[in-house]
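Here's the structure, in C-alpha cells; my notes come after.
Every protein chain except one is present and positioned as in the full complex.
Chain naming follows the written order as A and B, and within any one chain the residues start at number 1.
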Amino acid sequence: MFQRKKKLPQAATYKEVWQRGDTATKLSFLIMGLAQLKNKQWVKGFGFLITEVVFILWMAFSGVSTLSMLTNLGTIKHKKVVYDATQGVYLTKMPDNSVVILLFGVLAVILVIAMIGLYVANLKSVRNLYVLHRDGEHIPSNGEELKSLLDQRLHVTLLAIPIIGIVAFTILPTVYMISMAFTNYDAKHSIGFSWTGFKAFGNVLTGDLAGTFFPVLGWTLVWAVCATATTFFFGVLLAMLIESKGIKHKGFWRTIFVIVYAVPQFISLLMMAQFLDLQGPLNTLLLNWGWISHPINFISASANPLVARITVIVVNMWIGIPVSMLVSTAIIQNLPQDQIEAARMDGANAFQVFKSITFPQILFVMAPALIQQFIGNINNFNVIYLLTGGYPMNNNYNGAGDTDLLVTWLYNLVFGQTQRYNASAVLGILIFIISATVSLIAYRRTNAFKEG
Amino acid sequence: MKSYKEQRRISLILRYTLLALLAIVWIFPIIWIILASFSYNDTGFVSTIWPEKFTLQNYIGIFTSKQFPFVHWMANTFFVAVISATLSTFVTICVAYVLSRLRFRLRKPFLQIALVLGMFPGFMSMIALYYILKSFNMLNLFGLILVYVGGAGLGFYVAKGFFDTIPRAIDEAAEMDGATKWQTFIHIGLPMSRPIIVYTALMAFIAPWIDFIFSGIILSSSGNSKNYTIAYGLYNMVHTTKGTSTLYFTQFIAGCVIIAIPITILFVIMQKFYVNGITAGADKG
Partner (left out) sequence: MKLWKKIALSSSSIIAVALLAACGNSSSSSDTKTDTEKVSGNVKLWVDTTQVSYYKKIAKNFNKKYPDVKVKVTQSPNGSANAKTDVAKDPAKAADVFEVPNDQLGAMANQGYINPLSPDATKAVKKNNAAVSAKGVEWKNKLYGYPFAEQAQTLYYNKSKLSAEDVKDWDTLTSKGVIATDFTVPYNFYPIFLSAGTYLYGKDGETLKGTNVNNQKGVNAMTWYAQQKHNKGVMQTSNALNQLKSGNATAILDGPWDTANIKKVLGKNFGVAPYPTITIGGKKAQMQAFLGIEAFAVNSHTDTKNQKAAATLAQFITNKQSQLIVYKNSGQIPVDKAAQKSSVVASDEAAQAVMTMAKPGNSTVMPKMSQMATFWNLATPLINGAYTGSIKASQYPAKLQTFYDGISKAN
C-alpha cells in the first residue's frame, strides 16, 4: 500500500511489462510474488504469495457467502415460536442475526479492498523490477529490501500497527454505523433487519423525528457557539488577570483553576447536578443568606428551559475556562512585547492594547484550536448527559429534552427504551456533515488548512 | 489627583480581590464534594454545604464493601492504564513523527482521512466495537486496552504539532552524516520529544480512569463487578440500584474523591506539557 519508488519507472506501461516481461513477470499478474521470488526478494515474494493463497482460501470458504449475505442481510426475517414437547418448553427459532452479518460483511468488503490495494502494489513492484532489468540496473537484494524498511520506507514500518488499529477500531465501526442508517434496524426489527435505502433519513428530516431534530439542531449550534465563545473569551481575560503585573504566586492561582478541570467530569458534573438541585446546597445557601426568596429551579426536569440552558452554559464555563486560561497564558507569555510597548508609548490605555493587539494575536494563534473546540462542543456528551440528562422535558419533542444536544439524543435513541438504531445512525451522519462543513469553512477562512 | 503609585496600589488590590473571588467561586463546589464525602447521609442526596454529621465510614465502607470491589476496580484500572499508556504512546508518537518528519505519497490523504474520521461521533462505533471484540472473545480488560490503543492512532495532532516545531535541518544534518531514518528517529527524534512523550503518556494514562461509557459497554456483560474499571464501577454504583443505592451514595462520593486526587495531581504536574502541546499544535495547524 505504501510503495514509493526512489526512481520513477521510465514510462514502462503495464502493457509493455506484460508483453515483454519474462514468464515469471507475466505469471505475477495472476500469482502475486513470483517475479519478486525469481529476483530472490524472498520476504517480499513469499509475503505476496502467502497473502494471495490465504485470501483465495478465505474467499472460497467464507468470504463469498459473507459478501453475498450482505445483499439482503440474511433471509429469515421473522422469529418463530415452537413448542418442544420432549423438553416441555417453548423454543424460539431466531431470525438471521443481521447485526453480525452486516458487521462481517463490512469487514469482508474492507479485506477485499485491502487485497486490491495489495494487488496494485504487487503490480507496481513487478513493473519496477522489469524496468530495473530492462535498464540493467542493480536489483535490490532481499536484505536491501528489508533495510529500506528502516530507512526510505520507515513510514511503512512505523504506520503498520497504527493503521491496523485505525482500520479495526475506527474505520470498520464507522462504516458499519453508516450502513446502519440505510436499514430498518429498530425496536421492531431488532434481530433481523433489511436494507431500506433513505427511509430512515426521511424519518429524521421530514418524518416523526423532524419536529425534534431541527429544534435540537438549533440548540446544539447555539450551545456550541456560546460554549466555545464564553470559555475562550473569559479564559483569555482570566489569563491576563493572573499574568498582570504585581500578581504574585501565579502558579498557585493557576493551579486552583486547573483543579476544577482535572477532576474527572463524571464526578464533578454528577455532583454539580446535586449542587444545583431545587433543594440542593446552592439554593439552601442562597435562601439562608436571604438573597432569594424562592429556590431557583436551575436544571431539574421541571426547570424553565431558558434557565436550564443558561445554567448549562455557565457550568460549562466553570469547567472550560481553566483550560483556555492555561492555553492563553502560554500565548501571552510568548507575545512579542515590542508592539505592546510601542502602543503604550503612543498613549494607548490597557483596554486599547488588549482590544487591538493582545486579543487579535491570541485569536490568531488559537483559531485552529478554537475550531476543534467548537466541533468538540457539538459533540459535548458529558456536560449534558451528566449534568441535566437532557432535562427539562419538552412536550413538543420526541424523546429529547430542552438541553439535549444531537449527540445525547443519539445516545438516547440507541440506549434508551425506544431503540431506534437506524435513526441514531442517521443523526451521526448528519452531525458529521455539520462538523465537516463548519470546520471546512472555518479552516478555509483562517487559512490554516495549508498542511492538509 | 492620586499619585501614580497610589493608583497602582488600588489597581493591584482590585485585581487581587477579583482573583480571590473567582478562585473561591471555582473551588467552592470542589470543596463541597470533599465535605460531602465525609458526611453521614442515607438518603442519597446531600442538601447542605456543611455536613450535619462527619464520619469516616464512607471511606472505610468503600474499601471493605463486598458488593462494590473498589480495590479490584483500582487494580483493574491501573493495569489498563499502564498498558494502554505504554502502547498508546508508542502508537501516537510513531504516527505523529511519521506525519511530521517523513514525506511520502499517501501522507496527505492520510491526514485528510484522519481529519474526517475524527468528526464522526464516537458513540456511533460502540455497537460495532462491542461485536468486534465479542467475536474475538475479548469482552474484558484486554479488549478495553485494544480499544484505547486502537484509537490512539488518530490522536496525533498535539504530538505532530510538537514535532513540526523542531527544525528539519537537524534531521537533514543527521542524514548527511549517513544516518538512516530509523537512526534519526531513535537517536534524534525520540530524545528531543521527551516532553511530548510525557504528555501523551499521561493523557493516555488518565483516560481509563475517567471513561465510564466505553468501559461500561465492554465490561458490563461479564456480570462480574470484579472485572470493572473504576469509572464504570462508580458510575454503575449510583445508576443501577434502586432504593438501596441511596445508602451507597456517600460511599460513591468517597470513592470519587479517592480517584480524583491522583488524577488531579497528575494533571497539575503536566499542565506545562499540555500548554506547550496545544500552542505548538495551534501554531502550525
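In this text, contacts are C-beta pairs under 8 Å (C-beta built on N, C-alpha and C of every residue); 3 or more make two chains touch, one makes a residue touch a chain.
Values in this document were obtained by computation on a predicted structure and should not be read as measured data.
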(request) Looking beyond the chains shown, say which of A:Ile164, A:Ala187 or A:Leu440 touches the absent one. (result) A:Ala187
(message) Can you say which of B:Ser11, B:Thr86 or B:Ser220 touches the chain missing from this structure?
(response) B:Ser220
(request) Please pick, from B:Asn236, B:Thr250 or B:Gln271, the residue that touches the omitted chain in the full complex. (result) B:Asn236
(request) Based on the whole complex, identify which of A:Gln87, A:Ser293 or A:Gln337 touches the chain you can't see. (result) A:Gln87
(request) Name, in rising order, the residues on chain A that touch the hidden chain in the full complex. (result) 79, 81, 83-84, 87-92, 94-95, 97, 187-188, 190-191, 277-279, 300-302, 391-399, 415-419
(request) Spell out the interface residues on chain B facing the chain that's missing from view. (result) 42-45, 47, 66-67, 127, 130-131, 134, 139, 216-217, 220-225, 236-237, 239-247
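One rule holds for everything that comes next: only the chains that are shown with their structure count from here on.
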(request) Under the touch definition given earlier, write down the residues of chain B that touch chain A in their complex. (result) 8, 11-12, 15-16, 18-19, 22-23, 26-27, 29-30, 32-33, 36, 45-49, 91, 94-95, 97-98, 102, 104-108, 110-112, 114-117, 119-129, 131-132, 135, 146-147, 149-154, 157, 180-182, 185, 209-210, 212-213, 231, 234-235, 238, 253, 256, 259-260, 263-264, 266-268, 271, 274-276, 278-279, 281-285
(request) Over in the complex, which chain A residues touch chain B? Could you list them? (result) 1-2, 4, 99-100, 103-104, 147, 150-152, 154-155, 157-159, 161-163, 165-166, 168-174, 176-177, 238, 241-242, 244, 246-247, 253-268, 270-272, 274-275, 277, 279-281, 284-285, 318, 322, 326-327, 329-331, 334, 365-369, 372, 375, 379, 381, 407, 410-411, 414, 421, 424-425, 428, 431-432, 435-436, 439, 443, 448-452
